[in-house]
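Left out: one protein chain. Kept in place: all the others.
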């Protein structure tokens, strides 16, 4: 076949509890991801950055994939179209990192930090959206695999730069 | 919101190596799944039942999700639109089982047997498509959670029966 | 160094609920494993074959490792010395299979079948102790990687045969 139908998948990570300003950014980022035709992947739960980003993508007509820590759908966000039930707790953070062409990390706690760390370790580029982890990962900042941005619009520009730099056979 | 956008996900399991007749059944099953509007989920690799079922669903306009054992896309089927890279080897069989509303098992080896076993253990109904595991799981046959069928058309009828029996809040 | 200190690890799988005769066999097997100087590895919970085999090994002075599906110790058998908390549900069955030099499967349900299947798929020899899965895995019976025995003593003889056949560099 001439072209692969494989979709671009953008992971959006962030806290299960977030303030209104952070949720607004995640919602807006979800909308922009959907409008670019990218699939939004997140942790799938009905809370915080997960809920906000899924709602943004869904309401803008995008496709949403939620990789849940749970073995059932009790905590599933209603804006997730494709739930992946891992039943593996935070081991699913590794799946989130690996499955994303680019990871965007909104402000979060230790779980979000683990996703950023796993993504960087396994070669996925990471965009920090108004979330300052620069003291932890100076190596990756220097190498250009980790970038900090302030807004959802800047995040999309950074994603596009990472995608166009990626080998198409990656 | 009035209705959840969550899609129905049908898992199709089966051997990485399969003969032409088995692959033809899996291809046909993939087509039927897509035509019903269900998402096809499988192991994602470019081999055997995985490749055949993904190609069938994709060519019929369906959405295909591949949950790979790998941490990269080297073995990804070109008919998979959404690759979930687990990097977890056969531990991904558990994810396949949990994420499927109904599992259809085509003929396979030990990996496929493990997926059937994990699906049954965790309450997912299983349709055996021309694959006889009845001596192993008499309990589940008796309870009606496991059914054997001969053709892809019969598999779809069995899937529909399981879906209509399922609690919508499951 | 002249020799590796790596211990031989024997996995004992089987149902979380078992009748008294099955538990007695598992207890006796645990004792024999400990007396041979092998480490006993099982699913770690305080129930059925897990509890019985751990108690047997512990009371005979052996070392017991429990690979739990849980993220905490609530269901931990008191006879497990080293709990490995996976927090991964039945995905831990894959860890059990891979970590065992030889797997002994006592009678069990779908979870035990999944462990036998995963062990065989990944090259670990399996001894079926009074548990008849022969119709499912004819290939492995023929290849000699799967053997059926009736008693704990016969299981130990089968384990020894597998261990002496194994490449020391495996």
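We call the chains A, B and C, going by the order they appear; numbering starts again at 1 in every chain.
Definition applied: contacts are C-beta pairs under 8 Å (C-beta built on N, C-alpha and C of every residue); 3 or more make two chains touch, one makes a residue touch a chain.
Quantities reported herein were computed from a predicted structural model and do not represent experimental measurements.
Considering the intact complex, the chain excluded from display touches A, B, C. Per the touch definition above, the residue from A:40, A:63 or A:91 contacting the chain not shown is A:91. When the omitted chain is restored, the residue from A:10, A:84, A:102 or A:133 that touches it is A:133.
Taking the whole complex into account, subunit A touches the unshown chain at residues 88-91, 93-95, 109-111, 113-114, 117-118, 120-122, 133, 135-137, 139-140.
By the touch criterion stated above, the residues of subunit C touching the omitted chain are 1, 4-7, 9, 39, 58, 63, 65, 67, 71-73, 76, 78-88, 91, 94-95, 98-99, 122, 170. Not every partner is drawn; the one left out touches subunit B at residues 71, 86-91.
As a convention for this text, only the chains that are shown with their structure count from here on.
Taken as a contact graph, the chains are fully connected, with every chain touching every other chain. Two copies of one chain, subunit A and subunit C, form a contact in which over half of the residue numbers belong to both partners. Averaging Cα coordinates per chain places subunit A and subunit B 27 Å apart.
Contact with two or more other chains is made by residues 71, 86-88, 91 of subunit A.
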